[in-house]
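With one protein chain withheld, the remaining protein chains of the complex are depicted in position.
Labels run A and B following the written order; every chain starts at residue 1.
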Amino acid sequence: MLNPLDPEKRKSEGSGHGSRSLIFPLSLSGSGAVAYIFLLPSLIFLTVFTLWPIISAIVTSFHARRGRNQVFVGLQNYERVFSDPLSQQVIQNTAAYVTAGLLLSVIGGLLLAILMNQGLRNIGFFRFPFLATIGLPMVSVASIWLFLYSPRVGLFNEILGSVGLPRSNWLSDPDLALSGLFVVYMWKQMGYFALFYLAALQSLPGDVLEAATLDGVTFWQKLRHIIWPLVSPTTYFVSTIAVLNSLQQVDHVFVLTQGGPNNASNLALFYVYEQGFKWFNTGVAAAMTVVLLAVLLTMAILQFVYLERRVHYE
Amino acid sequence: MNAQKRKWREILPILSLAFFGLIWLVPLFWTLAAAFVPTTELLNGGPIVWLQSLHFGAFEEAWGVAPFPRFYLNTIIWVFGLLAIQLVTISLAGFALARLDFRGKDQVFFLFLTQLMVPATVLILPNYQTLVALGWLDTYQGMMAPYIASAFGTFLMRQAFKQVPKELEEAARSDGASWLQVLWHVFLPVTRAPLLAFSIVSITYHWNEFLWPLLITSSVETRPLTVGLALLVQSSEIGAQWDQLSAGTLIVAVPILILIALVQKQFTNSFLSSGIK
Partner (left out) sequence: MSSKSMSFRLIVLLCSILLLIGGTSAQEPITLQFFYPVGVAGPLAQAIDSYVAEFNATHDHIQVEPIFTGGYAENMARATAAILSGQPPDVAILLGIDIYTLIQLEGIIPLDDYIASENGLDIDDFFEAFMANNIADDQVWSIPWQRSTPILYYNKDAFAEVGLDPETPPATWDELVEFGKQLVVSDGDNVTRWGVEVPTSFWIFANFAIQAGQHIGSLGDDPCAVYLDTPEAIEALAFLRRLQEEGVMPDGANAWGTAPADFIAGAAAMIYHSTGSLSTLLANSPFEVGTAFMPAGEAGYGANVGGGNYYIMKDIAPERQDAAWEFIRWMVRPEQIGQWGIDSGYVAPRNAAWEVDPLMSYAAEVPQASTARFQLEYAVKEFPATYGGQEIQVITTQAIEAVNTGEQSPADALAAAQERANDVLTQNGCELE
């Protein structure tokens, strides 16, 4: 599993430490020097291109731009992020979007993976559509969906109209716009999450699933009592990636709705983009970035503490 | 009867997969249609008309808006060049985090974790200033720089290296091999799958990257395919031109789609054996 904070791995790391130093009369500092030489290229670029911008964002978040200069404004930008009705709405939208993303990535990803995990030959042919969408540029994908959603000439309403169902104004209806963005995002990313589950399913012992099938257990029972518990480490991983992924994609918002109508589909990263990139309210953008980052890191740390404790109880 | 029931159990998932697959492909079919059918007919005619009047006008126009052959070359240089560097950095860093003890490991960990959490979009403007200071605007190294350290890849490799049996490492070490030799001769040969999985994720991500290269490149010699695409998605004045946009999408995406189709088996398998589970 990818997660760096995976408690089991950390446990084995800890115990490995003692035994290794017994076997190898290698001084800790020697190993440490090697480690830092190995890490050096990554650390240099992480410091210059990730850490430094974050530090400068923290500094910027206490300033406002006046022409070429920055003036210190204390907590004003943070006040705006927390009290402005617009950012309230952005936070609500983002929470709904991320939660839906989390649920559908897990449930849809798992179900799709189960479908993909058939032991037949040439199954690859059927997997292709779900992998292909991962490889397309989001800007193109969104532009194409813009047409599909188009209220009068778009494909969806043509189809609905031809079978006598009511048409919708997908992206221009405040009740539908956010869902419209979400569908595009899931269409593109579902295959990605399914791949992780597929990997997990294939690493399960075959006879577990096979036996359950023969016993005449229904599919839902099998899913609930056998598969779900067995893939729980993957679920944990997919959840993490799903949350990060849904927060970090912005191109489709830009192309499809620009956060509208009337901010109904405005998301956190689009807010940051608009404030920082289009309006040069660099201070507000930086404050929102810092808040977003703080939330994510807190979540990661809480997760770590929680799992650490659970491991101790076990 | 039981046999029949079992047969259904095998066929039903395939049928549903095929059904969903077809639905999934609808936007792609539409892209093809839009690229090769005149806009007038696309907007006025049904699907039958579409097939009657294939034309390549939009494709030719789209191909003409930018020096695409050169942009293909640039994209290949930047995407694969970056990948080559990343494979080195993530192997080394992943190995250090998986197999070596050192002071400050938690802090280093935290630094990598931070990169995983920061959306690349918010780094664009500060990193632009850094590139100016380094004199790296409009260069390949400038395009690559923010991605040379990869938390995703490092964690992936760290996890894979952890699964390599300790005995292999110990045997090599007791033969007097250096850590670098251990990494090269013992670890990398058994971790090809995660390297491939990472490669494909990295290639698809950077091949399609839009804003960053658009902002920091200027010349025909460095600009990637997506800059050509940027010329075709502009809609601020008159709305999207579906035909050219679709043609442009195909120009950019077809190599990646072919790659995915060709290596999809290995791709899937690499995920299977990469230790992501």
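Keep this in mind: contacts are C-beta pairs under 8 Å (C-beta built on N, C-alpha and C of every residue); 3 or more make two chains touch, one makes a residue touch a chain.
Keep in mind that this is a model prediction, so the values were computed, not measured.
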| query | What residues on subunit A make contact with the chain left out of this view? | reply | 64, 66-68, 146-147, 150-153, 161, 167, 169, 171-174, 258, 260-263, 274, 277-281
| Absent chain, residues of subunit B that touch it | 38-40, 43-44, 61, 64-67, 70, 125, 128-129, 132-133, 137, 211, 214-215, 218-220, 227, 230-242, 244-245
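The rule is simple: only the chains that are shown with their structure count from here on.
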| remark: Between subunit A and subunit B, the Cα-mean centres are separated in Å by 16
| task | Would you pull the subunit A residues touching subunit B in the complex into a rising list? | result | 1-5, 9, 12, 16-17, 20-21, 23-24, 28, 31-32, 34-36, 38-39, 41-54, 56-57, 112, 114-116, 118, 120, 123-124, 126-141, 143-148, 153, 155, 187, 195-196, 198-200, 202-203, 213, 233-234, 237, 244, 247-248, 250-251, 255, 269, 272-273, 276-277, 282, 285, 289, 292-293, 296-297, 300
| query | Can you list the subunit B residues touching subunit A in their complex? | reply | 9-10, 13-14, 16-18, 20-22, 24-28, 30-31, 34, 43, 88-90, 92-93, 95-97, 100-103, 105, 108-109, 111-127, 130, 145-146, 148-152, 154-156, 158-159, 162, 166, 170, 173, 179, 204, 207-208, 210-211, 226, 229-230, 233, 235, 240, 242, 245-246, 248-249, 252-253, 256-257, 259-261, 264-265, 267-268, 271-277
